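Below you will find the structure I want to go over with you.
The chains shown are only part of the set, and none of them has been moved.
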Amino acid sequence: MRVTALDLGTDGGANGGACEVSEATARYFEKCQEKLGLVPNVLKAYAFDDVKLRAFTDMYNDLMLGASRLSKLEREMIAVAVSSVNRCFYCLTAHGAAVRQYSGDPKLGELMVMNYRVADLSEKQRAMLDFAVKLTERPAEIVEADRQRLRDAGFSDRDIWDIASVTGFFNMSNRVAAATDMKPNEEYHSMAR
Amino acid sequence: MRVTALDLGTDGGANGGACEVSEATARYFEKCQEKLGLVPNVLKAYAFDDVKLRAFTDMYNDLMLGASRLSKLEREMIAVAVSSVNRCFYCLTAHGAAVRQYSGDPKLGELMVMNYRVADLSEKQRAMLDFAVKLTERPAEIVEADRQRLRDAGFSDRDIWDIASVTGFFNMSNRVAAATDMKPNEEYHSMAR
């Protein structure tokens, strides 16, 4: 199965059955398979070019798995709330599964996909998602009062950076996935239901 | 002058006068100063954390300066047209200057900032920007017909990937800049007018 609607060339093969990725990428994919039970299709999509794959994974791993006062679950909640605005099938599927897994609460995953506003969240988490969604929908209208609302809810300036970075990252990924018709691994649909 | 409205911590100082960046970053900034005549404020903003700075610059340098069938000017045109939708002061300023520089045509920079639709472009470049702007404004509505329109205009699937990646990247950067109130270097305003 091709992982995107694009054919990224003879050199890549990342999208075809006969995948000829670099050795480094092959090792990375083995590690994914071991730890996650699958190689996320987004990585296969980037695998036609080692530099691009590495730039993507370096940024992703720092933002979503690196040190931050935002919990991994909170970062995934932002990912899904943002992807819900942009209606990104790939990211809603893959990161909706992540919310279900990290939270152990299947309904929370659904709420982030469907409408975070009706979820029963803490004031702090609601402020975080309100900011992420406004930044997604109307970035030009962000003013100091929006940042202050996050500070009033208990976030530091560094936390604001992290909220902004995760929000920004998924506004990028949602669009790359939409433009290329990237398809999520089938396994995600039934995970942690 | 602080480069963003955020205070990113005691360790960084990236935003203050007394900049205590890592040695690697200091060397990188020296190179910027040498080549560009300035250190772009976006880099100073990321400088509080070497990993984040490197992830950002790796992705940026590959996308905007690496191998691609899109010319550097075309990539900058996408950057500005996208930033115009999102009304990002930082990116419109810095990349508007880049369009003026690469093209030697100050008016083209203004057109990308103000309204790419009234510019006198080739059919191919217009198709490229139409796609980038639709992907920015309504990513959920991208369908195969949109990709086909790019192919009909002469773009390969790999080109589509590059258009999507640059579009995605500025949808990320616009939002990080908006969220943190990032300010462009003053020098950009008068460059290549």
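Just so it is clear, A and B label the chains in written order, and each chain counts residues from 1 on its own.
Here, a contact is a pair of C-beta atoms (placed from the backbone, for glycine too) under 8 Å apart; a residue touches a chain by one contact, two chains touch by 3 or more.
Worth saying up front: this structure is predicted, and the values here are computed from it rather than measured.
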Oligomeric state of the whole complex, in copies, if 2 are shown: 6
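The criterion applied here is as follows: only the chains that are shown with their structure count from here on.
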For chain A paired with chain B, centre-to-centre distance based on mean C-alpha positions, whole Å: 21
Parts of chain A lying in touch with chain B, wherever the complex brings them together: 5-9, 51-52, 54-56, 58-59, 62, 66, 86-88, 131, 135-136, 139-140, 142, 144, 147, 157-158, 160-161, 163-165, 167-169, 171-176, 178-181
